[in-house]
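With one protein chain withheld, the remaining protein chains of the complex are depicted in position.
After this line comes chain A, so read on.
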């Protein structure tokens, strides 16, 4: 009985794969830094201007705070309404996209394709288009957030639906219940808590997103952000950013607490 040390294949011995990957990444790095005109020297050459900006931002104009309180409330209101509308539209789509409820592969595929397409669109891009349609104001913001959260929530929802226990469904089906009864008594009780949890998570993200939507005219605090930046009034910009930071953290805290209670 001879024991032989197994020889490593040629690909492993010469580390072909890692070297190839490193080369690919290096080539992509060089190509993309050429394409974007990255110049390390220029950044450090202009560092004076950048630090000047930071210094001016480090002296927030606190008397600006009362002025931005109302737009801040408006931002939260936009986020709440947008998330709610988006989530409401997401529920039927999520049910239709779940593979354990809908057995028609074509219907499911079409619904998922629509959801995938909606999810590819960045929020600010949607905001720019809806400002063109609805005009400057919070309507455009609410519609943007509704569509943005629709794409996100529907995916989270149908993934939840696909994990449910099928036992109660089969029990109801065997006694001859119709589809709506099955969803109401067997599906909903199983998923309600997770739905609410994901809804709150989406709300957190939307509060963050809604603070910049106004930059393109879609209402909320972003309008004031753009104004202060255009007027080079960086001490006001600093107040806006700090105030948004506080709002985002408070909303995150509330929603995190509620989600921990729920799950």
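The rule we apply is simple: a residue touches a chain if its C-beta (ideal position, glycine included) is under 8 Å from a C-beta of that chain, and two chains touch if they have at least 3 such contacts; residues count from 1.
In this text, contacts and distances are computed from a predicted model.
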Identify the UniProt protein name of the omitted chain, choosing among "Phosphonate ABC transporter, permease protein PhnE", "Lipoprotein", "Urease accessory protein UreG" or "Iron complex transport system ATP-binding protein". "Phosphonate ABC transporter, permease protein PhnE"
Full-complex contact with the absent chain, from A:91, A:128 or A:177: A:128
Taking the entire complex into account, which one of A:96, A:142 or A:161 touches the absent chain? A:142
Selected residue (touches chain absent from view) among A:95, A:191, A:225 or A:239: A:225
When the complex is taken as a whole, what residues of chain A touch the one chain not shown? 25, 28-29, 31-33, 35-39, 42-43, 46-47, 49-50, 53, 73-74, 76-78, 80-81, 84, 116-117, 120-125, 128-129, 132-140, 142, 208, 211-212, 215-216, 219, 225, 229, 237, 241, 244-245, 248-249
